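For this depiction, one protein chain was excluded, whereas all remaining protein chains were kept in their positions.
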Amino acid sequence: MAAVPDAEVVAGGTAYILNTLLFLIGGFLVMWMAAGFAMLEAGLVRSKNTSTQCIKNIGLYSIAGLMFWVIGYSIAYPGFAEGSLGLFGVSGFPYEMQAVGAADTETGYSVASDWFFQMVFCATTASIVSGTVAERVKIVPFFIFVTVLTAVIYPVVVSWEWGGGYLDSVWGFSDFAGSTLVHSTGGWAALVGAIIIGARVGRYGPDGKVNVFPGANIPLATLGTFILWLGWFGFNGASQLAMGTVGDVSDVSKIFVNTNMAAAGGVVVAIILTQVLYKKADVTMALNGALAGLVSITAEPLAPSVGQSILIGGVGGVIVVFAVPMLDKFKIDDVVGAIPVHLIAGIWGTLIVAWTGDATFVGQLVGVLLTAVWVSLASAVVWLALKYTIGVRPSEEDEVNGLDRAEIGVEAYPEFARS
Amino acid sequence: MAAVPDAEVVAGGTAYILNTLLFLIGGFLVMWMAAGFAMLEAGLVRSKNTSTQCIKNIGLYSIAGLMFWVIGYSIAYPGFAEGSLGLFGVSGFPYEMQAVGAADTETGYSVASDWFFQMVFCATTASIVSGTVAERVKIVPFFIFVTVLTAVIYPVVVSWEWGGGYLDSVWGFSDFAGSTLVHSTGGWAALVGAIIIGARVGRYGPDGKVNVFPGANIPLATLGTFILWLGWFGFNGASQLAMGTVGDVSDVSKIFVNTNMAAAGGVVVAIILTQVLYKKADVTMALNGALAGLVSITAEPLAPSVGQSILIGGVGGVIVVFAVPMLDKFKIDDVVGAIPVHLIAGIWGTLIVAWTGDATFVGQLVGVLLTAVWVSLASAVVWLALKYTIGVRPSEEDEVNGLDRAEIGVEAYPEFARS
Amino acid sequence: MAAVPDAEVVAGGTAYILNTLLFLIGGFLVMWMAAGFAMLEAGLVRSKNTSTQCIKNIGLYSIAGLMFWVIGYSIAYPGFAEGSLGLFGVSGFPYEMQAVGAADTETGYSVASDWFFQMVFCATTASIVSGTVAERVKIVPFFIFVTVLTAVIYPVVVSWEWGGGYLDSVWGFSDFAGSTLVHSTGGWAALVGAIIIGARVGRYGPDGKVNVFPGANIPLATLGTFILWLGWFGFNGASQLAMGTVGDVSDVSKIFVNTNMAAAGGVVVAIILTQVLYKKADVTMALNGALAGLVSITAEPLAPSVGQSILIGGVGGVIVVFAVPMLDKFKIDDVVGAIPVHLIAGIWGTLIVAWTGDATFVGQLVGVLLTAVWVSLASAVVWLALKYTIGVRPSEEDEVNGLDRAEIGVEAYPEFARS
Amino acid sequence: MKFIIAIIKPFKLDEVREALGSIGVAGMTVSEVKGFGRQKGQTEIYRGAEYSTNMLPKVKLEIAASDDIAAQVVETIQQTANTEAIGDGKIFVLDLASATRIRTGESGETAL
Amino acid sequence: MKFIIAIIKPFKLDEVREALGSIGVAGMTVSEVKGFGRQKGQTEIYRGAEYSTNMLPKVKLEIAASDDIAAQVVETIQQTANTEAIGDGKIFVLDLASATRIRTGESGETAL
Partner (left out) sequence: MKFIIAIIKPFKLDEVREALGSIGVAGMTVSEVKGFGRQKGQTEIYRGAEYSTNMLPKVKLEIAASDDIAAQVVETIQQTANTEAIGDGKIFVLDLASATRIRTGESGETAL
């Protein structure tokens, strides 16, 4: 393919507009993922907790937006001082958007569009947590946790890498669109939450018996997965951060393809595996497979070939099929499978960049571990603090009757008889 | 921030393409809002009226498109003669789209893209009505009302402001994306409809008792709200009407942020208020809160700071929490809360522009009042005419059995037992 | 309208970016249609087959992506040799995407974006089949059929026209966005499948009685239809294949309008017809009407006037209202109405191009017939091979109990009592 | 004691419950059923094919009552649920051998 | 009079109803129930965890019938609902003390 001739270079103003447009399109696509998580989770919980899951999702998306403006963005992009270790910093807050009609053409894009795009990533992190700890956390402590997660815990991780801090400058860590920064961060917060909060009442019987609580509405969960898949084109594609050159837009296109193929690989592998292992193809595993494929490719969706992308995503499918029951072995109750999908596949996706991308295995491992330590510790502190102050769980009776009655007062499907 | 240097100005052709693209993206996002209203309403009615609500929504969107082409656009943009009062006019109709390959570069955008963007706004207005008067209006009179609303009532309001008529030229009325033009217009038509049609059978008992008819499917209502939220980026963002300069695209970005934050404010306020007042966080109020926040910021989504946007949207949240039960006091039966969300928050959003934007309080008030008078009168005439000719309501028995049986013959959830 | 002055021509690099962007936006919109089919079908099957329908849809979309990369694209765009008949060819496979940062500026767009856009069309073809043969095909044979369809059957049809082969070069066949290539192809495969597989158990009683199996979830079907409608702006709009000139973007705008109006025409006609014929407006017919309108305009969404578009789409509405019961007369069991919508309206849409577009009636007819012969024969071979080897249908008992039990082990709505 | 089973039209439920309350019936158990009888469902057309829903939604009440008031219960239901239209439903009375309150274990009429 | 309660497999409902119609049963009340008995549900795997659905969907028919035809009703159901497979269901017969038609207030066998 030819180098781009002079005449084909786009002018600065045009590039600025196109870069900004990429953020806006990517931004609204990732915003839409909030609906995807809401539907996925609403479909996989029992009907008595569905309204609660709905309010948690619209609430967390809102809180994430507010907190990322108040302080989150300023922690994520502190502008680390020359020579600082790059572990923590805060720039002026709340974040000052641009004035009307103003445009900082030096960045090459509108700062508000960038902020918007960054914000929706922050919200994604919180969505991950809500799925794992569903059906047994009261809404007030949940929203408090989300507030801390989106104001501080997540932004600190971002600052290490995308904010040019420690992981970026010292370790050359590479995480294109956030397999670790977003997905593992959400995953660790979810895992620690699941452990501290404990399993749902009746979930694990004596002698290792797992009581199955089937999701109440499979088409809703399917819809959620399709929404997330769609949103992921924004998530990964717009993480190219620029569309103002011929090369950039071509790379965005390649990212679209690789992202799609990794998800496809995850679906097909999950279907084949469950069909072979269990003689039936578990639809919830197929859905999780798509998401695990997507998370797996997120750390490096540009460099791999299509074949590699399918393989990377396919391994994501393997991960969910084996990790979902494994967590049950450890009595870690992950309602929607967010830990396999976001945490384990996120780690896998991050490490494999050592081969497909521009990173070292050690650098990637350091990134994974540092994130693990920080997010787990910080989350544990918050969850424990909540547990021993206002409490995180409803009474057992309230839990058995469903959070919708106890916390919301609005049943999700009031007219349909339960069988 | 720097002024835009010469080199960064984009060429005319590029600007034309980008402006048009903004209309197209904004247009499909707002089109998607039709699905949002459909899901919101399908979730908040009782299951026996759900199929009816579905056909009403897809039907009204279709009718709006047809009527806006036949005559609506020509009334909305009549090209008021110099010196005319700017109250009513009609240009040639049906609207002539451009020829294939033709492009009127003087406008700076494709006229078809503009028409499309305008049309979906018209459809939004009709969607608002369908929610309020749900569960008790037969489909034929409903569709006739929508025909008149989208052909005449709404376009006249548009002509006064966006069409350069009376409100614009005489009062300097300011309504960026339609808090009044779209949302209050829909709201007045809905309010008048609710009064003339009356409440659902059994809704209000003796001595002020309100009988609660819970919505049948809360996750569907949640999905609808997320769809509307997503669509609103197109609604407000593309109302910038141009993306062909660095300044314009930056403003679109700012609008995205403010729009999002107003909705977030509405959600958080509604959750906190219901939690405090009722000890439970009402998920339907949180959903309405998001929408009220969005409507509130729609009259001026660009000028406010982020903090102001949150506040403006937050007041929207207050409005729904108090106005929803207030309407019940007056026995005005608004099934989905469209009157608080679109009408009251629309008025609030319009008036507050006197502080945040470029408008006077009196000018804004005149706009609100003129719209109130025209839309209420015109709607009343149509609803009354329908009432006293073909009738608007089904028989009481049909209503009790559900419109799906009486009007559609297709149950929404035929397999699920009602409890 | 003025011709475009020199100054308004956009530079090559900018055009490349904008063309690519059109493919990307169109691509993600059409990808979203996969969710639309999933919801439409999940809503129209009985609840005992809903999980199966969900996995079929996410599975087929994944398989289509994989196969179109492995071989499909290479068959679709073989680069027919000068003088060849243009009936079959294969270029190098699997398809080689571009390298990172590379851009073949000679095409005027990123090849990966083009591949992505083509791939989602391929997936659409497979979605059509899944709806017709729902509720009675096991997932393994279904997925095998999809594999062959997306790897070979569909790509061959594409090669004849968009690949510059026989229909294009010899007959001047015209099919802008695929009324025949995509929709009729899917429709023939579905029809042949329906005939070979046979009707659902109990569907047709003795003496011509049709037993009605109502769809389990009408709002889901409505959502699916709205998703498809939205996606169609990408389907038809981005089939303009370019947005890098003022003329192209104007044409894309016109396509948006015509596409929308054809769907609106289909809806309104289906509502009026069922209201008049049956005294009730069948919501499922209204939904099918929208889709039939969309398919009808797809062969030529640019050339017609708005009025013509409404008419063309309106005839689509007529088609569904009459063809749906007609198929039942022939005991062809089409669960979601995909044959009227995609096949019959697809043929109608293709033929009418002889009047609205740049094609001859004979040329169009040849295209329709050649597609019919090839797709029917090839599909018949595959369905029959499956039938006489691994079998396509579950046991009667499994079918009566629902495929979700037999094939997936996960009920779609486990908590809701059936009535 | 009697065990009274009444099949009524769904929209009459609230009225019947109130009427029964006013004659001292403190409890009952309610379920959704489908009724098949003289009343025929409407003929509907779904996608062009006719079908008649001959199973109509009804509500079933089960009421355990002492012999004293059983007759009055039947009469009250009969009068309140009556719309003089076909399909109004039936009331069946069975003999009840024993009744037990789970909470207290008490049995007989005091358990009702 | 007898009050007949039959638990059958759901897919047999239409057949049974027709068979009963042909022997003159004009009405019945139908509901969805879950059955627990000798027939065990399949073992399913959901997200890697086994579970068996030992509650199986059944349909319950309630039919008030005159003493004359009660035996015939039972026989008809027994023969029509029979698939010779475990889980086919049961028929229970109770004595019915009285029956009342709500619409007319008439009672006894004419109310059926």
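By written order: A, B, C, D and E. Residues from 1 in each chain.
The criterion applied here is as follows: contacts are C-beta pairs under 8 Å (C-beta built on N, C-alpha and C of every residue); 3 or more make two chains touch, one makes a residue touch a chain.
Everything numeric here is computed off the predicted structure, so don't read it as measured data.
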item	value
Partners of the unshown chain among those that are drawn	A, B, D, E
Residue among B:Gly101, B:Gly198 or B:Pro214 that touches the chain left out of view	B:Pro214
Residue among D:Met28, D:Leu56 or D:Ala71 that touches the chain left out of view	D:Met28
Touch list for chain E against the chain that is not drawn	2, 5-8, 31-38, 55, 58, 60, 74, 77-78, 81-95
Interface with the undisplayed chain - residues on chain D	3, 17, 26-31, 62, 64, 94-103, 105, 111-112
Sites on chain B contacted by the missing partner chain, in the whole complex	210-212, 214, 274, 278, 280, 282, 284-285, 321, 324-325, 328, 337, 419
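Rule of thumb we're sticking to: only the chains that are shown with their structure count from here on.
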item	value
Smallest count of steps, each to a touching chain, taking chain B to chain D	1
Cα-centroid distance, chain A relative to chain D, in whole angstrom	52
For chain C, residues that touch 2 or more chains besides their own	11, 14, 21, 25, 214, 217, 223, 278, 280, 282, 284, 409-410, 413, 416-419
Where chain D touches two or more other chains at once, by residue number	32, 34, 44-46, 57
